[in-house]
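Take a look at the structure below.
Every protein chain except one is present and positioned as in the full complex.
Residue numbering begins at 1 within each chain, and the chains themselves are lettered A and B in the order written.
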Amino acid sequence: GRKEQSAAGDAAAKPEFKFSYSIFFPPLHIQAKTGMDWAAEVEQRSGGRIKITVHPGATLTKADQCWQGVLNGISDIGMSCFAYTPGRFPLLEALDLPLGWPDGLTATRVATALAAKYSPAEIQGAKILYVHAHGPGILATKKPVRSLDDLRNLKIRGTGLSAGIVTALGGTAVGMPQPETYDALQKGVVDGTFCPIETLKGWKQGEVIQYITDTKTIGYSTAMFVAINQAAWDALPADLQQVVAEVSAEYVDKHGVAWNQADAEGLTFVQELGREFISLSPEEEARWQQQVAPILDRYLAQAAEKGLPGADFLRDAQALIAEARAARP
Amino acid sequence: MTDLQTGLAGIALLFLLLASSMPVAFAMTLVGLVGFAVVVNPAAALYMLATDYYDTFSSYGLTVIPLFVFMGQVAFHAGISRKLFNAAQSWFGWLRGGLAMATVGACAAFGAICGSGPATAATMAAVCLPEMKRYRYHPGFAAGTVAAGGSIGMMIPPSVVFIVYGVLTEQSIGKLFIAGIVPGLLISAMFMATIALLCARRPGLAPPASAAGWRERCRSLGGVVETLLLFALVMGGMFAGWFTPTEAAAVGAAGSVAIALGARKASFRMLATAMGETLRTSCMVLVIVAGATVFGHFLQITNVPTELAAWMSGLPLPAWGIMLAILFFYLVAGAFLDALALVMLTIPIFYPVVLDLGYDPIWFGVMIVLVTQMGVISPPVGVNVYVVSGMDRAVSLQSVFKGALPYLAALIVAALLLLAFPQIVTVPTTWVK
Partner (left out) sequence: MSPLSGTSARTGILRIVTHAMATLGGLAVAGIIGVTMADIIGRQFGMPVRGAYDLVRVLGAIAMACALPLTKAVKGHIAIEYFFQKMGRRGRAVVDTVMRLVLLALFGLLAWRFVLQGRGFLDSGEVTTTLHMPMFWVPWLAALACLVTAGVTLWHLLHPGRSMIRPR
């Protein structure tokens, strides 16, 4: 060993590698806490040779600067959404598409597996440790939406991909930051919002909507990377790389389970508020799927244009989703 | 040098640069840039420089600043605000400091539609400052009043700070908004009392006008119509759900131009003048925000605020002593750091402690807003004071800080009041379901 150490995780041991870790989730959010647990676990299992200071709440890099921040060394490690920098991840973008993601754990497992399998050029400069992703987006509204016709001309909050879905479904997409959405729903600036059910509790929006339409059939997701600067990674000796990789592999499911749990709590939250749940009939579900199909086609066309294996990626994702759905009771 | 020492050295360097008359925005930028280069590396620091500036300039939420400033400028150049203040003067002019009190009232009303303190200060500065000047109010007193009055908008809902607090601590935002109303009104009343006290001690601050006759008073009311129209458009549209608070800024700007056109007071030249003023004021504000961001990122990487907060919350003191220490911490840290960043950094540390001590989470949210109110007017980094001072070049920065000082004292008194009588906050929240 390079340093004398009395015991693993001894607080007095001088760390050989100090890393900063930027997380955009607020510090008390379960995903930020899970990220902090990951950091503590890495520190502990490295015997104190690695020290990670976590900066949650986007206090070091904003959500849309996090990836670039990792590449440029603002933080050594970062957690944020691929979708916040549209165009930068032309292949991995598929992880967010409305493929009917069944739940957060499945989405998290599939996303991590596919990111590792394809490891595309677009992630050059950083090493992705793992990926996690939220459960399927649902439609929360002030007026009941039982069919596509009910959605026509409703104003729905959405940005980026979710805005595209709203438009494809015939609704009117209104873009605004998440913190403004509560007020906008309350005052009726928008009639609804597309989000994972967890958001209805996390951002309290459940207080100001009346109906929830189960749109899992076209469930989109948002994949989030946990990545380390490539040079920082390369500087680690093989045994420490091993430690980080092992802990990361264990935390894939922890994040996935946390997403599922958050969705369950979101569900309880809106149930206690007495909100009405609406399921779509199988025919109606088919219509919705048909409406969003052009979004998938556009992804395929853009990936093909850039010479990326978009079709393979999408097929793999769909196969894994079907597999997960089949395995469920 | 440890990171902690670098952080403290950075704060010292900031003081030195500020004293050398370097513009505040660039002093913060420089210290942040150099400090980050020392703690991390120069390449990362240089990368951060452009990103932080670009991110501030392209921030959706901050676009309200040029828009509200433009609305105020048009209202001023078209004489809309002048008529309003003539009315205020003929009704309340006999009262010492009556216009300053009217400004506080206007700030509270505007705070009910605007979630941002600096935006409220910018709007009110454009509208109220020229008028108080016209009635020969002491420049520092007038500017300090607007800077402090602008902070009321952070307590009266809607409020960005409440939203951030609510999300961080998983408290109901609706409940927090309701909890802000009574303290917001209380602070407005305390500010008015401060004005009465100040004017009684120093009559030169606000020269009184002779009491206007009832005929004149009634005639002056005609001048209020245009302002009421603008107000109804912005407020009404928001409450009717036609647009968001951010979008309301654009509606207000468009509305002020429409009213000026209707009154045949808008010329191309006038609009160009108003736009020039708007550009330079909002650019000044946004560059300060960008500088504060660079500086804040430097302090963040040194961990100074986090370690200090963690140390404070472990002090062997009784509950009220810890609470006082926390408030003192915010008063000091708020002197240097952007309010929202500070809340983000420290809530996770203080919040569990405060709950352990048996304090109400909603009440603590109100206290947090109160300390951020102090932060925007306390020297040396007080965004509201910067905004107002930038809009009135005739008055120096230090005299605006000086003018805002009595209100800072009033806010401290308010904090002690809420600490002694938490019922002021907790009882009204139980009245509403």
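One rule holds for everything that comes next: a contact is a pair of C-beta atoms (placed from the backbone, for glycine too) under 8 Å apart; a residue touches a chain by one contact, two chains touch by 3 or more.
Only a predicted model underlies this, so the values are computations on that prediction, with no experimental measurement involved.
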> Which residue from B:Glu131, B:Glu226 or B:Glu277 sits in contact with the chain not drawn here?
Replying inline: B:Glu277
> With respect to the chain omitted from the figure, which of B:Met101, B:Val161 or B:Val287 is a touching residue?
Replying inline: B:Val287
> Among B:Ala254, B:Leu308, B:Leu357 or B:Ile412, which residue is in touch with the absent chain?
Replying inline: B:Ala254
> In the whole complex, what residues of subunit A lie against the chain that is missing from view?
Replying inline: 68, 85-88, 90, 122, 152-153, 155, 159-160, 163-164, 167, 172-176
> In the complete complex, which positions of subunit B touch the hidden chain?
Replying inline: 18-26, 29-30, 46-47, 49-51, 53-54, 56-60, 62-63, 66-67, 70, 242-243, 247, 250-251, 253-254, 272-273, 275-284, 286-287, 380, 386, 389-390, 393, 396-398
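By definition in this document, only the chains that are shown with their structure count from here on.
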>> Can you work out the whole-Å distance between the CA centroids of subunit A and subunit B?
In response: 35
>> Per the contact definition, I'd like the list of subunit A residues that touch subunit B in the complex.
In response: 20, 26-28, 53, 55-60, 62, 64-65, 68-69, 72-74, 176-177, 179-180, 182-184, 186-189, 202-204, 207-208
>> Touching residues of subunit B toward subunit A in the complex: what are they?
In response: 40-41, 43-44, 47-48, 51, 55, 60-61, 158, 160, 163-164, 166-170, 172-174, 238-247, 296-297, 300-301, 303, 341, 344-345, 347-348, 351
